[in-house]
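A single protein chain has been omitted from the complex, and every remaining protein chain is retained in its original position.
Let's look at chain A:
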Amino acid sequence: MELEKTRADIISTVEFNHTGELLATGDKGGRVVIFQREQESKNQVHRRGEYNVYSTFQSHEPEFDYLKSLEIEEKINKIRWLPQQNAAYFLLSTNDKTVKLWKVSERDKRPEGYNLKDEEGRLRDPATITTLRVPVLRPMDLMVEATPRRVFANAHTYHINSISVNSDYETYMSADDLRINLWNFEITNQSFNIVDIKPANMEELTEVITAAEFHPHHCNSFVYSSSKGTIRLCDMRASALCDRHSKFFEEPEDPSNRSFFSEIISSISDVKFSHSGRYIMTRDYLTVKVWDLNMENRPIETYQVHDYLRSKLCSLYENDCIFDKFECVWNGSDSVIMTGSYNNFFRMFDRNTKRDVTLEASRENSKPRAILKPRKVCVGGKRRKDEISVDSLDFSKKILHTAWHPSENIIAVAATNNLYIFQDKVN
């Protein structure tokens, strides 16, 4: 299979940093690639800053847990940036079991003139040294180096699905299927368990944690979503173990839509706070929902991503597509939300105008600098010229991971092993 050859290249996470200057991607092979936006030059005012590769490093390697006879995949599940506090950049990257804090820094000078070492680093015979000198820093070609500063390991029995940096910038949380742990960046040998939904008898297990995120401003609050389509808001001030939620968000099920696969499609694959902190957005298999934190009994907005798949759930179950975990993102002003679909389509919903658009990320259909043409899926009846019918959709081309620049209309879309960066056209 062609795909097998490029398997390690498949992008598994995409994330802009807080200024939007850097864009990080993680892939199935455990690598992290960071892109940096080039400074806009005065010479080319019409050319907005493009993203070029800034640094590449191997974050995680495959491991084998001999005690449990488990292979631990090196695939990067999530990357989260820390806010920049000095010249270096810091990010967290995680695979199924281990979170690592990476420092990405530039080096453009190097010391020269050591006494005990020669220029190639070989030790000199002290007897040959007749004078002493002070090493000086000389300019060198810019080198970007990534070093692992912390490794947070052995705290998760199940597979880590989320990490989230707290607004206090001192702590972060990591969530697996059944537990959420709180870490301090400085301490790697212990973490606090703040959520534990593991039942005493695993046979009674009915739901797992699917995603978790800290509130953007309140360092005591976080949310986590479940495979049952519910979201819980927890307050760490209430108790050490936040097994009891402060708020519980759940929409009653529509009985007319019941099927074998109702439970699967209601499982939430991603949860994101709005930048304002007032709303949360959740993604399940067919919809994106926006919830107001002040209203728990139903979402305030529901957007159909690809409802035409509702009648195809059995096939999607057979080919495993129904288990795909799509992410969702807010734009900087929380007015537009975006999520991916199949056939390399991704969708944007404008919350104010209620308009939506379907776009495609593919080389064939878009040359550089070309404007993306809206796409339409034809659900039956007569297919118009530019429409694509549901049966022609390529389900192997799925857009699971997207990111939106924190302040500008620049989006990054990961289509299997390709990264597309789209910008708003400047007039």
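Methods note: a residue touches a chain if its C-beta (ideal position, glycine included) is under 8 Å from a C-beta of that chain, and two chains touch if they have at least 3 such contacts; residues count from 1.
By definition in this document, contacts and distances are computed from a predicted model.
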| item | value |
| --- | --- |
| Chain not displayed: protein name in its UniProt record ("General transcription factor IIH subunit", "Coatomer subunit zeta", "Immediate early response gene 5 protein" or "Cytochrome c oxidase subunit") | "Immediate early response gene 5 protein" |
| Residue of A:N86, A:T128 or A:N201 in touch with the missing chain, whole complex considered | A:N201 |
| Listed residues A:H18, A:H159, A:K247 or A:R278, member touching the removed chain | A:H159 |
| Option from A:V53, A:L137, A:A238 or A:C314 whose C-beta touches the chain left out | A:C314 |
| Touching residues (missing chain, whole complex) on chain A | 65, 67-73, 75, 96, 157-159, 161, 177-178, 199, 201-208, 210, 227, 252-253, 255, 258-261, 263-264, 267, 310-315, 317-318, 320, 323 |
